[in-house]
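The complex appears here without one of its protein chains, the remainder shown in place.
All chains are identified by letter, namely A, B and C, in their written order; residue positions are counted from 1 within each chain.
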Amino acid sequence: MALSIGVDVGGTKIAAGVVDEDGTVLATARRDSPATSREAIFTTIADVANELAAQYDVETIGVGAAGFTSSDRNTMVYGTNLDWTGARIADEIASRTGKKVVVENDANAAGWAEARFGGGKGAKNVLVVTLGTGVGGAVIIDGRLVRGAAGFAAEIGHINVVPDGRPCGCGQRGCLERYGSGTALGVNGWELAKFRPDYAARIIELSGGDQNKISGKAVTAAAREGDPAALECYARLGGALGLGLADLCAVLDPEVIVLTGGLTEAGDILLDPVRKSFNEHLTAHAHRPEIPVVISSSGQEAGLIGAADLARQD
Amino acid sequence: MALSIGVDVGGTKIAAGVVDEDGTVLATARRDSPATSREAIFTTIADVANELAAQYDVETIGVGAAGFTSSDRNTMVYGTNLDWTGARIADEIASRTGKKVVVENDANAAGWAEARFGGGKGAKNVLVVTLGTGVGGAVIIDGRLVRGAAGFAAEIGHINVVPDGRPCGCGQRGCLERYGSGTALGVNGWELAKFRPDYAARIIELSGGDQNKISGKAVTAAAREGDPAALECYARLGGALGLGLADLCAVLDPEVIVLTGGLTEAGDILLDPVRKSFNEHLTAHAHRPEIPVVISSSGQEAGLIGAADLARQD
Amino acid sequence: MALSIGVDVGGTKIAAGVVDEDGTVLATARRDSPATSREAIFTTIADVANELAAQYDVETIGVGAAGFTSSDRNTMVYGTNLDWTGARIADEIASRTGKKVVVENDANAAGWAEARFGGGKGAKNVLVVTLGTGVGGAVIIDGRLVRGAAGFAAEIGHINVVPDGRPCGCGQRGCLERYGSGTALGVNGWELAKFRPDYAARIIELSGGDQNKISGKAVTAAAREGDPAALECYARLGGALGLGLADLCAVLDPEVIVLTGGLTEAGDILLDPVRKSFNEHLTAHAHRPEIPVVISSSGQEAGLIGAADLARQD
Partner (left out) sequence: MALSIGVDVGGTKIAAGVVDEDGTVLATARRDSPATSREAIFTTIADVANELAAQYDVETIGVGAAGFTSSDRNTMVYGTNLDWTGARIADEIASRTGKKVVVENDANAAGWAEARFGGGKGAKNVLVVTLGTGVGGAVIIDGRLVRGAAGFAAEIGHINVVPDGRPCGCGQRGCLERYGSGTALGVNGWELAKFRPDYAARIIELSGGDQNKISGKAVTAAAREGDPAALECYARLGGALGLGLADLCAVLDPEVIVLTGGLTEAGDILLDPVRKSFNEHLTAHAHRPEIPVVISSSGQEAGLIGAADLARQD
């Protein structure tokens, strides 16, 4: 079977791995991410890939990175993280490695890994939702990743759930990401701490007494203890996410929704309010098969596994 | 080239046609829709198809009808119009005609025709939005129609645009269909007539003086004259539609949005407020290619053209 | 004790009565309302008042009518019903009767009667809310009727409860009157009938099968039978009213809220959802005395009783 290399390019480090067709990582290698220049990044990516390629019989390389990638999977149309907007990344790495290379949005890559080898395994229509500092996603239809005409598809964190709500980096207000991410959970806690400090006392305490250090993690820790304020933060997050998922299902009708990302460590504290709101908001709920909402985590390596596997796809 | 028969099954009539690979209708035939029994409908569909098949060398038949169809394109999972929930329509017609038969959601079929031969011609990623009594749609990704795991995809009329808004037949409140359809336009006019009769005087007048007869058509007629109340009705409709389209583009990132259906006869009166709101609400608007919003109408035959062409697809 | 005459001037009839200081009506007289001219209306009002004044020792006359009245209680600043905007009504009637005359907004007059002799008896701070075709009100603070600087106070039907909601005759959208009146109840039913006819079947049936004839009364009749659609109409009405009343109490802090008007015939069907929403929305609920919400009806004569009694006040 064909092996493939996946490279997950982050702001501070570059992680690569050799991935087989079952999604198993056979070997890994890492480098610090050089912030200096595009050239340095390309060299580092090629270097780490070549190191692995020297040990395994590999045909393809998939590079996952933050940003909008072109539909031919060559160019970073708009890089949201590193300064490589417009870079023909696949060509650059191909010329340095001699392999077939594709570049994919990192959230798409990680989502693909979840859909193929994680919570969506065996399903052909999967919605993967990554809940971390933002809300990202990957949409798989008929077994194929949806990238969109310009590589901008699956920006599910930017559907509107609150008219004229919290401002968003995308220029809009009220995006799902502003109400359904781990960051949003922290903001829910911050708001309660700011305006109802007595009620939010436990959340503040678990944040070292500093309202400005309230994070989603502190809210989750308080929620595990049954703290009413923290559970209210989760109820609101779940309400928004459930509404957003219901909208997505009206359009996509997946077999399964896979939640992943750091926020899913909360388990049922997250799932319960999400499922409740989702089922309340799902159109034609009584007339359709149930759409399960599950948590899955292929872990830190999902990004490189997905990038590797996508490089094997047409 | 392969010819295909399309059959558009409505509540009162059944229209069939022979369609070539360019989407041209070579011949048509019609029957009244027998409301009596499933058996009678199957017989009538087969009868009209056989009549055309006797004249042309046809290999496939596509049946378009209202309802959710199974992903194998055989069964009507939930028929919203005729009483044939659960019917294995494709098998029934195949056994009566000896052809390969598929059943498709009628909105999907008509949308497919628009995407392939109408406003979306040449594009591989198309969002077709049908604006009539309801808001329907078809989603084409990488040149393929999106049907969903259970055949329920592209129910774009049922994404939420107004939290806790007007009630919807789907069991929810605030669906796009309740604010963006021709029916919704009439309700916008009705509300103004009910609560601000002086302001809505021209709309009432164009409805024969009867507030209860206000329709989208009367509102459009008044809007063509520049009536402020009618233009307000359109501004609200366009606001809701633009928001809904922006949400859909965050997920699907199409090359083009094709508006079709009876409401599009309003032309720029419709397009102007829709485009304004769409551009205001589109995520990452400044960083992506423009997504044109166009009107196209393959006319009454779009349903049968699309059904015929879909029967030719794998 | 001083007797006073109250005159309730409606669009079709003029009702007058002699009222003692306990709010008891000692005698009444009626006329049809002449639609012809201001002069004819003044003459008719004076005529009916003089008829009563011939029988009782009366010093004052209070005229209640729809519209905004000046703070000196002489002029109809803006008449919403009859064509007498700008008319110096009190002077006109005084010159025809030789009595001291004041003109009051009819809702204020009826509300005053409820506050003094009905559900607010004995209280010095009362909020009276009239629920009929619209939502009107009267505000009594420290035993005095609040009229406002220009006679426009207590327009409680026009506080906002739904941002950008249903259009209102006042030029705004989302006014309490559009969600909390008997008319609104009918519109709630109409919306369900329009968009969910199966669900609203009993409401339609009780409206003679004609969706366009759905009124608040039909919804109430269905709600009495326990019809879920009708109860949903009431839940929404109660939700809006409760929110509006909570806003009003944040400003006014009354001892009691008296609901009156035709809609209150529904009794607990109305009161239950109103109280529920009111208590959920009342600011600082835990720290303040309970504010009772009661139904009271001084009946058809409340308008003339209140007008009569107000004429006795400074």
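As a convention for this text, a contact is a pair of C-beta atoms (placed from the backbone, for glycine too) under 8 Å apart; a residue touches a chain by one contact, two chains touch by 3 or more.
Every value quoted in this text rests on a predicted model; they were computed, and no experiment measured them.
Undergrad: Given that one chain is not shown, which residue among C:Ile61, C:Ile214 or C:Leu252 touches it?
TA: Residue touching the chain left out of view: C:Leu252.
Undergrad: Have a look at C:Gly10, C:Gly148 or C:Gly262 and name the one touching the chain we're not showing.
TA: C:Gly148
Undergrad: Just one of A:Val58, A:Ala115, A:Val187 or A:Ile204 touches the chain that is missing; which is it?
TA: A:Val187
Undergrad: Suppose we count only contacts with the excluded chain; which residues of chain C make the list?
TA: Residues 68, 78, 123-125, 139, 141-142, 144, 146-156, 158-160, 162-163, 168, 170-172, 175, 243, 246-248, 250-255, 281, 283-289, 291 of chain C touch the chain that is not shown.
Undergrad: Against the chain that's been left off, what residues of chain A make contact? List them.
TA: 166-169, 171, 178, 187, 191-192, 194-196, 212
Definition applied: only the chains that are shown with their structure count from here on.
Undergrad: Based on the averaged CA atom positions, which chain is farthest from chain B?
TA: Greatest centre separation from chain B goes to chain C.
Undergrad: As a quick test, compute the distance in whole Å between the mean CA positions of chain B and chain C.
TA: Computed value for the inter-centroid distance: 47 Å.
Undergrad: Quick one: which residues in chain C touch 2 or more of the other chains?
TA: Residues: none.
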